[in-house]
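In this view, the complex is presented without one of its protein chains, the others remaining in place.
Chain nomenclature is as follows: A, B and C, assigned in order of appearance, with residue numbering initiated at 1 for each chain independently.
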Amino acid sequence: MTSAAATRLPRRRRPGWVDSFLLAVRIAAIVLLIWGIAGTVVKGINGEGPTGEAWRDLVVAGIAQGAMYGLIALGYSMVYGVLGFINFAHGEVFMSGGMVGFFVANYLWDIRFWDTNFVLSILLVLASSILASTLVAVIVERVAYRPLRDAPRLIPLITSIGISFFLQYTFAGLFGVAVKNYPPPPDYLRARIGFLDLEIEGTKLAVIVVAVVTMVALYLFVEKTRTGRSIRAVAEDKEIAALMGINVDRTIVATFAVGGAMAGVAGTLWALLFRGVSFITGFLPGIKAFTAAVLGGIGNLGGAMAGGVLLGLFEGVGPQLVLAGFGIPGVSQLKDVVAFTALVLVLIFKPSGLFGERLAAEDRA
Amino acid sequence: MITIDMRRMLRWGMTAGGVMTFTAAVGMLEAFEDRLLIYPVLSLGYLLLLWFVPVAGYQSSNVAVLEGMEAPPRGLHNVIAGAVTGLVGGVVLALFAIVINAFDLRDVFVPFSLKLVGLLTYGLGVPEGLPYAVLAPAALGLVGGLMHLLPASVRRRVILAVEWVVVVALLEQVFSQILRQIRLEVVADRVFTLKALEWWAALAVAALVAAVAERTRGGFGRMRERLFAGDPRQRTRNSAWMAVLVLVFLIIIPQLLGSLLSEVLANVGLFLLMGLGLNIVVGLAGMLDLGYVAFFAVGAYTVGVLTSPLSPRFTLEWSWWAALPVAILTSALAGLLVGTPVIRMRGDYLAIVTLGFGEIVRILFLSDWLSTTFGGAQGVQNIPGIPLGFTEVSGVGPEGVLYFALFFVLLAAWISWSLQESRIGRAWTALREDETVAAAMGINIVRAKLNAFIVGAILAGFAGALFAAKLGSVFPSSFELLVSIIILVVVIVGGMGNIPGVAVGAVVLIGVLGGPNLPGLLAEFAEFKLLIYGALLVFMMLRKPEGLVPSVRRSRELHADELTQDAWLDKSGTLAEAPGGGRGAG
Amino acid sequence: MRRVGLVSLCLFLVAVGCGEDQMQAGPDDPPSATSAVDPVENGGAAPEGSEFVPGPLGAVEVAPGEEIQIRSVNSITGDVASLGTPNQRGVELALDDYGPVAGRAVSMGTPLDDLCSPDGGQAAAQTVVADPAVVGVIGTTCSAAAVAAAPLISNAGMVMIAPSNTSPALTSDLAGTQGSAYQPGYYRTSHNDLFQGRAVALFVRNHLGFERAAAIHDGDPYTQGLTEAFRAAFEELGGEITTFTAVNKGDTDMIAVLTEVAAGGPQALFFPIFMPEGGFIVQQVGGVAGLEDATLIVSAALLVDNFMELSESEGVYISGPDLRFGSNRNSITGRTAEGLLAEYVASYGEEPSGGYWGHAYDATVMLLSAIDRVAVEVEGTLYIDRMALRNEMDRSSLDGIIGPISCDEYGDCGSQRITVLYNTDPRNIEIGKNNVVFDFAP
Partner (left out) sequence: MVMLDIHNLHKSFGGVEALAGVNLHIAQGEIVSVIGPNGAGKTSFFNVVTGFYPPDSGEILFEGESIVGLESSRITEAGIARTFQNVRLFLNMTVLENVMVAQHCRTRAGAFHAILRTPFLRREEAEIRARAEEILSFFGTRLVGYRFDQPALSLSYANRRRLEIARAMASEPKLLLLDEPVAGMNPRETAELTGLIRKLRDERGFTVVIIEHDMRVVRDVSDRVIVLDHGVKIAEGSYDEVSSDEAVIEAYLGRPAEVG
């Protein structure tokens, strides 16, 4: 019925100078990307750059680091979905899990239990780390965030900054400022394990497997269980959820608890992968995890994990793949530049994150 | 019969016990045990340990009096409640001392040493010292309870006197320097011994404060009403008067204070300059910018690279005055470059992307790749001061820097006030209220937001240029993410969208507590500074979210519900959107 | 009650009035410190008939019963707290050991924080300079803070002895030309980076006989300066730097940087960075193809227990000042290195988390002994002449915990002995701490 010929297809928006600027940025990004990668390929061909095997290790390390970010980002996305503000203290919740886990692991190492049956001790460490992180997350929610539930979103954000400082320097006061090293995992876990045709270090494989398992468990919890459904309802609209008989307070506590548990798991994986933990270990990963949550589309749990892995890859592989092609010296120093530039470009191409945000009505873009 | 609410008393007692145990466990008691406040009686460590007990004692029986309800009678039960609260707190503390004494937890909890046990039991060790460990808090709880018996006005004055004694004792350095600066060091030497306030001097200060408070009874309150009077014309006349008064006060201050306080005030000036800039972006236009330090860095590096003889690439050695306009230009350009992609993004995406830009700029200045221009990790050094006729204003003589900082702050205040009271300011406010409707009213959202970004960037550029000249060297470590966060906190805690608010925020947070890289007046809290900072932030946001000196509009926004008794629409109607506003910074 | 308020108020105003005319702002002449005697005899200020004539920089006057004021300015917050806190404790222990000077107690005042940044350093220096009774400063921890603090402290005529600054810019290039940030009155007991850079280059090039090396720093002025010194010295000796790159503080995944380094196929890797990044590199380097047999060299920043206890730190060379204090004895306080370490653990409940506590101890003792020699008692008042103190510091030489201390004309007082230790057994790090495989002295 519509006579297509008569009406030319109208452009979506007549481009102002801002749109043309963003278009230029998009084009420039693509051109630079291709040029960088081409440069690296050329260097690779005449044997300068890292070998094929090195590339694989880079990718695996990026995925493992990304899985870590993803696990913390899950907590971010859940809290953000329900309460809608950036919880700066979530990095510290992750750190508290790591720290408590250290003391348990150290004790097990002293009584020589660690290297005799490692599996049991790592489970003990995992349990203590989850317990600590969940406890800290729930207490923080009860004391600082509950009274501010109806305040405009900037107020709890400043509170979370205060909590972040408070937790950091409480742990510094209680446990000292020195970096604490977990006992080393047993050799069979550190050796390289053949998986498909790849050779991956045991710890990295464990980290990826546990991250996937945790992700699936969380997905089942959120999608299938009653509490999960009420969390999604509260995330959609607090008032309506209350009308439907959902105890909003208990649901929000459950959200914080689950977010804390995720961070606790991440704390133990940190111990396996990096082993060094201190009172400021939580701040930067917290920021990176939120970047991952935004990259994947805030509020979208699958997006958070995928965003985390992608961020890990951008950081791990990006500098070598793109910047080295331009012959820039000391590319690893520009790791964060690549990660944040990637975030900006993704948000320019797709304003609500890669996998689209799932947010309450009034928060939607 | 007056019933004492046992549950409430127990809760306050446990809280008091918890606070005391935490203070001791974190190591604050031990760290400040040797810093005497009131000679020879009170040390800072014990003050930090026990300050909360009288507060808890008072609160445990303090029933909130609502309008229209007659206040419950105050009597003996208040005192008993206070004492019991203190007792419960003391028991908790004693248990803590016993636990530390019994088990050696030192390899886990570093501060749990026998020395701490000695302190908790006033040097008598576990069995003998325990009664004192319990009775001291009980006595303080009793004092808290006794406060009920005093009439309200007397109680307020006693609290004020105590607060002032603690402030004078803590800020001993400031007061002794002021006294020395005005030739009264003989007074300073007698009043302060071993950096503590003599006990009789403490009583004198308390008496003086009580006298002054009694004379200006409620004067401060009256002045505040007149200041924030209803109609705008009278208010502008008031604020003009206020501005002149502040100006005169600020001119004579550097002469009065000497170098230490001029340094602190110069730093406060720098942060206030950036606070006013960020206030335009966050407070007026409602965009949550977490990467504001990038513009500060651009301003500082521009001046550094152009004026320093050791600048790696260009050895232009311009004067600071020639470099300033270039610094403004480059920070404006940076504002444009950062602003444009960010404009279309929603609240929290904007926050994380600006945070990203802040980190990108810092790492590029730090990187070896660009070190041939910006000096990499060694930064740019030997930046000359600001040539002013015969002398040169630089960090060595902070008074000069303070004058410059004040000049720039007044300029920034004028710019943000004049923009706020113009059509651009109205556009920003509308934008913050409801972006889509503002667009429908003909406001070009993109241009309005970019304006805010660029003006904010220029003010940060000013601050950067002054910072480079003051410090004489520019290192990437001065432009951490923490700086952006602290400036945001200054704007929010001070009073978002309100110039005097941001000023008060800067003085309190940067001057007293110290900025990210600055010690501030309470320098001695060194390793516990951020702990106290964090606790203060949380308390501030729970008690007074609209800020220390809120703008009329901001407090209306936060308390919109109480203000509108006659609103026809239900709470969830249009009103619920009002505080949330256009999904801006809220 | 009301009259009391009025009286004190107008007293205050009168004081302000008469104080007005004395002001001179000008930054060039030292602040007119009333308790420090002004260089120009002005009227009745100086006591009659005393034969004490202050030098060009003025003198500190310490009345009977008063304390001699010195200050500690170190990084005691943030991620460098692990280096700064032991420095401050070194000063505290030195004060306890040395006891009173010329009959007066010595007070460190409130410990100041240089926040390991230029603005922190300047602010702390301002706090120090504001109190004219201060004689000298032990600090700063980070070179960046010293660059900003030194001008103020030197300008105030005070003396500054840094326990852990190593940047060449603060003193000299060891060949007679003054460093760009040198200020008169600045001394340090730590070594000069150029020595360590040259020592490590010599060790890698000659002792180990390698031609290809790589370097990683972490964007801190200290580590970047040291790797820069190493690169210059190594290339001078005919070696080739295959990769010169960096990580950021807070990075955890090191595979990326190690892959970048592995691409150049170095025989040795020098990364003088702090924990935890240093630990992450050592733990992850084994998994990177091409670096399996690369020799790892670090600096004293990692001469800490929680690094040396890492199983992967076996076989790592640790270059740095000769921390083999062993049986060294401080000739003035008589305290041995082991005794000081034991005292440290007893009073602070943890092993020192940084390597320069010995340097801080010796710096404090050096300052106190110099004050002792310079102070003059006249009618009960002790005068410490600032210029005389500086000259005394230039001349002072003593045997410290860290070894023999004597200052060159630009303030490098530390024993420039650089040693390279070989960490043989992470389970017993004491062996590693004394297992010197290479020795370098200028």
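Here is the rule we go by: a residue touches a chain if its C-beta (ideal position, glycine included) is under 8 Å from a C-beta of that chain, and two chains touch if they have at least 3 such contacts.
What you are looking at is a predicted structure, and each value in this text was computed from that prediction instead of being measured.
One of B:I424, B:A463, B:V483 or B:L518 touches the chain omitted from the figure, and that residue is B:I424. Of the options B:M9, B:I443 or B:M540, the residue whose C-beta touches the omitted chain is B:I443.
Of the candidate positions B:V455, B:L481 or B:V504, contact with the hidden chain is made by B:V455. For subunit B, the residues touching the absent chain in the complete assembly are 230-232, 414-415, 418-419, 421-427, 429-430, 433-434, 436-446, 451, 455, 553, 556-557, 560, 563-564, 566-569, 573-575, 577-578, 581.
By our rule, only the chains that are shown with their structure count from here on.
More contacting C-beta pairs link the chains of B-C than the other of the two pairs A-C and B-C.
Chain centres here are Cα means. That of subunit B falls 32 Å from that of subunit C. One inter-chain figure worth recording: subunit A and subunit C are separated by 39 Å, centre to centre, where each centre is the mean of the chain's CA atoms. In subunit B, the positions touching at least two other chains are 110-111, 363, 366-368, 527, 530.
Chain contacts: subunit C has residues 81, 85, 219, 244-246, 248, 350 touching two or more partner chains. On subunit B, the positions that touch subunit C within their shared complex are 35, 106, 110-111, 113, 173, 177, 180-185, 194-195, 207-208, 210-212, 214-215, 254-256, 258-260, 263-264, 267, 310, 363, 366-368, 376-379, 381-382, 391-400, 467, 470-478, 516-519, 523-524, 526-527, 529-530.
Against subunit C, the residues of subunit A that register as touching in their complex are 48-51, 53-54, 57-58, 61-62, 64-65, 172, 176-181, 184, 190, 192, 201, 270, 273-278, 280-281, 283-285, 312, 315-317, 319-320, 324, 329-333, 335-336.
Residues 1-2, 4-5, 8-9, 15-16, 18-20, 22-23, 25-28, 31, 34-35, 67, 76-77, 81, 85, 107, 109-113, 115-120, 122-124, 126-127, 129-131, 144, 147-148, 151-152, 155, 169, 180-181, 217, 219-221, 223-225, 244-246, 248, 349-350 of subunit C touch subunit B in their complex.
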